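Notes follow the structure.
As you look at this complex, bear in mind that one protein chain is not there, while each of the others sits in place.
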Amino acid sequence: MPQLFKRRANAIANATIMGGGLIFLGACGVVFALGRSDYWTRKEEAPAQPVPFSHEHHVAGLGIDCRYCHTSVEKSSFAGMPPTETCMTCHSQVWKGAPVLQPVRDSLQYGRPLRWTRVYDLPDYVYFDHSIHVDKGIGCASCHGRVDQMPMTWETQPLYMRWCLDCHRQPEMHLRPLDEVFNLAYASPQNQFLVGRTLEEQNHVHHEGLTDCYTCHR
Amino acid sequence: MKPDLYGFMAEFEQPEELLNAARAAHEAGYRKMDAYSPFPVEGAAEAIGFERTRVPLVVLIGGITGAGVAYGMQYYSAVWDYPLNIGGRPLHSWPSFIPITFELTVLFAAVAAVFGMLLMNGLPKPYHPVFNAPAFKLASQTRFFLCLQATDPQFGERTKYFLAGLNPIAVHEVES
Amino acid sequence: MNAPGQTPVVAPGYDSGSVTRKITDIVLARPLGRGWLGGFAFAFALLMMMNFAIGWLLMRGVGIWGINIPVAWGFAIVNFVWWIGIGHAGTFISAILLLLHQDWRTSINRFAEAMTLFAVACAGLFPLLHLGRPWVFYWLLPYPDTMGLWPQWRSPLVWDVFAVSTYGVVSLMFWYVGLIPDLATMRDRSAPRPLQFIYGVMALGWRGSARHWKRFKMAYLLLAGLATPLVLSVHSVVSLDFAVGIVPGWHSTIFPPYFVAGAIFSGFAMVLTLLIPVRKAYGLQDFITIRHLENCAKIMLATGLMVAHGYITELFMSWYSDDKFDIYMTLNRMFGSYAPAWWLLMFCNVLTPQALWFKKIRTAPVILFFIALLVNVGMWTERYVIVVTSLHRDFMPSAWGSYHGTRWDWMTLIGSFGLFLSLLFLFLRLLPAISITEMRQLVREKKEPQ
Partner (left out) sequence: MNMNTWRSMDELEDKPAYRDWLQREFPPLASEWTNEASRRSFLKIMGASFALAGLSACTRQPLEKIVPYVRQPEELVPGQALYFATALNLEGYARGILVESHEGRPTKIEGNPEHPASLGASDVFMQAEILALYDPDRSKSVTNGLEISTWDEFLALVVREREKWKSNGGAGLRLLTGYITSPTLLSQIEALLKEFPNAKWHVHEPLATKTPQPIFDVAKAEVILAVENDFLGPGPAQLKYARDFASRRRANSGALSFNRLYVAESTPSMTGARADHRYALGPRALQELGMALATGASLPSWGDPMLADLTRNKGRSLLLVGDSLSEEVRQFALNWNRPLQIAQPLPSRGDSLPELLRDVAAGKIETLVILGGNPAYDAPVDFKFAEKLALVPLRIRLGLYEDETSALCQWRLPEAHSLETWSDARAFDGTATITQPLIEPLYGGKSAHELMAALTGNGMVGGYDIVRQYWHAQHTGDDFEKYWRKSLHDGVVEGTGGGKPSEFAPHGRAETSGSGLELVFRPSPSIRDGRFANNAWLQELPQPFTKITWDNAAMISPATAKRLELSNEDVVDLKYRGRLVRAPIWILPGQADDCVTVHLGYGRTHAGHVGNDVGFDAYALRTSDAPWGGSGLAIVKTGLRHPFATTQHHQSMEGRQQVRVGTLSEFQQHPAAVAQAGEPAPGRDETLYTPVAYKGHAWGMAIDLGACIGCNVCTIACQAENNIPVVGKEEVARGREMHWIRVDNYFEGAPENPRLHFQPVPCMHCENAPCELVCPVGATAHSSEGLNQMVYNRCVGTRYCSNNCPYKVRRFNFLEYDRNRFESAPVLKLLRNPDVTVRTRGVMEKCTYCVQRINRVRLDAEKQNRPIRDGEIIPACAQACPAVAIVFGDINDPQSNVSKFKASPLNYGLLAELNTRPRTTYLAKLLNPNPEVEKA
């Protein structure tokens, strides 16, 4: 009987099986990686803004405190975005005619609000509250990174639920003295674990219920 | 004797003849041989000196792995990774973990059985010298074949006559 | 071999060659008949109807079905349980009967296994469709996600996922492994190059070496050994969907055994419903003899009695438990607004099979066919009764309600037959419907005494 297949068919057969397996695993790997990639989470991606606002300049350069613009960060779930007025308190004096600030001036003049692009965008079913985090000694930088080094603002964290849980499971690893909360340059000490324990006492942080669903979802 | 010879192949009508032939060949000192039949012939494997298969061992390993993986996964996720109070039940609700453990045990064992078998049989092997033998397509239908391979030290021109002596229907040369 | 007066499992006068020819010719020599085309067209039309229904479902949501609060489960779950049940005969025949050395299994196991696969395929569809958000079905699978969440292992639905998928995979492998030598035969018997090639690829280069056969037999035996507890486990797990719940009419410890019995019951019913026409259409009376039909009937009778026992135990327990909810549920089933369904299932599943006590009926294909049909209907109704009547009146009278399927429910149910039959027709057309290898052995064994 004539051979139905060529000699190399065996090699091909094995190759297809091996290859198929590898391709499948590869595909899984790609999906897995893509889901965690910065592309996907828009991490470290600085979206275009109506005004090229530089935290670096305002915070590091001019030493303006976070709360000067984000007024409600200690009072409310929402940190607050500065109304145009706030910008103009200074910019009616400095950079009066700067073309980059035209949108700001227009905004005030025509009462048209500025439309910034969100950098940190949590899903709508997540109820994050800035005030409580600040109050318990979680620094701005813990989530927002060194904004004082950002010419344009970008996301420094993936904002995955797992990432939230990391901190909610062991807050002691992320707590800092209350007076350091707004210090972007604060570096956690070597013995953060021990320090964290004492800070837990001081800041009245309760582990109980930190990982309850209803803590963030309603 | 041609160099590119895989072996000589005797073709038989009945499985009993195949068995006898195989036994004879084995007594004659042939080792590198194989028997081919359209359905499993009792004792054929033993006749050509193939005593025991390791398939059961593979299956056992597969089963144990499955059980381990299943229970481990459940214990880790429910007790360790994200402990949740589900209707006041304990975190380690072992009775609820049994069904999945069982299922995965069976699954892993079964997969091990099939792929173990194929692997040890060296399948898939779409090309094989024996297919060169004329009339070998009957091996999957009605006929029985005994093939003595050229790699056997005893192999030689006489092997052909030896096979012919086992009164087969025919003896074929199988070139590799 | 045969007890006197018993029809043989294969008609005399066959040898390896003729057996091989007869079976392979169905696929290789037989021309595309009008019957097959018509049948396939019909089945395919049904399948398309289901796709339409599913499309609408995905667009609008499960609200297009009749489900509501309190009856939050309807046709989808009923169909799921029913199809899974159907899927039990195959593996039962090939695995358990193999271990029991029932030689009569050989000529029907391939067919039954195929049926099992297709039934499981249909069954697997429904749990996905019945989700409120089917596109996140994969949350029921354990995988390292970015949320840090896992399935909730205490839920029988998760057990289902594993039970059904395991069952599907194992049945598939069992079926394919059994096919390999036959595929080799097909390869060697098919004339056109492309066919040879396709069968050749699928046969993995099988050459019937003695070594291979030994490992093959061992693996096959072990698979059978593994499949046996699996068959018994699958429907047990499915039954836990109900037994784990606290709903009166669900929360019952006898569910696992009587679900398994019911499954095999309905499975064999389906085997008969399909075999009887098929053996006629393809002239396989010599291989699938009256003996086979009779044995299937016997198994139906046995499992049918188990099911009946299950029903009776249920009634007895609700009386014996003296639980007010349970008692009400039972009475409501028998005399409530869904009473007709209950009496229908009693007629189909308890009364009808009693006819099988008589050899005359067991050996009359036509009658068997209709009995099997009735049992299929009955088993579907049983699941309907369990799901719907239990839910529509449970604990709080203030929350009692009613349920009935909308036309979308019916389209999906009927459409699933389309899927099942389409696959079946393709199978009959493309693969040897009877295990050639095992038939060869069988005809030899049957010869030996002479």
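Think of it as A, B and C in the order they're written, each chain with its own count starting at 1.
To be clear about the criterion, a residue touches a chain if its C-beta (ideal position, glycine included) is under 8 Å from a C-beta of that chain, and two chains touch if they have at least 3 such contacts.
Note that the structure is predicted; figures quoted are calculated from it, not measured.
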item: Neighbouring shown chains of the undisplayed chain, as defined at the top; value: A, B, C
item: Residue, one of C:Gly17, C:Pro134 or C:Pro277, that touches the chain absent here; value: C:Pro134
item: Of A:Leu62, A:Val100 or A:Ile132, the residue in touch with the unshown chain; value: A:Ile132
item: Absent chain, residues of chain C that touch it; value: 55-56, 58-64, 66-73, 130-140, 149-152, 154-158, 161, 241, 244-247, 324-325, 328, 337, 391-402, 404, 406-408
item: Where the missing chain touches chain B, by residue; value: 84-90
item: Touching residues (missing chain, whole complex) on chain A; value: 31, 35, 39-40, 42, 47, 72, 75-78, 80-85, 107-108, 111-118, 121, 123-125, 127, 129, 131-132, 135-136, 204, 206, 208-209, 212-215, 217-218
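Following the convention adopted for this analysis, only the chains that are shown with their structure count from here on.
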item: Comparison of A-C and A-B by number of C-beta pairs in contact, larger one; value: A-B
item: Innermost chain, taking as reference the mean of every protein Cα atom displayed; value: C
item: Distance between the centres, which are taken as Cα means, of chain C and chain A, whole angstrom; value: 52
item: Chain centre separation in whole Å, for chain B relative to chain A (CA means); value: 57
item: Per-residue overlap in chain A, given as positions that touch at least 2 other chains; value: 1, 4-5, 10, 13, 165
item: For chain B, residues that touch 2 or more chains besides their own; value: 82, 124-127, 131, 136-137
item: In the complex with chain A, residue positions of chain B that touch it; value: 82, 124-127, 131-137
item: Touching residues (chain side chain A, partner chain C) in the complex; value: 1, 4-5, 10, 13, 32, 35-36, 158, 160-162, 165
item: Contact footprint of chain B on chain C as seen in their complex; value: 15-17, 20, 142, 148-154, 158-159, 162-163, 166, 169-170, 173-174, 177, 181, 184-185, 187-189, 200-201, 204-219, 222-223, 226-227, 229-230, 233, 237, 240, 437-438, 440-441, 444
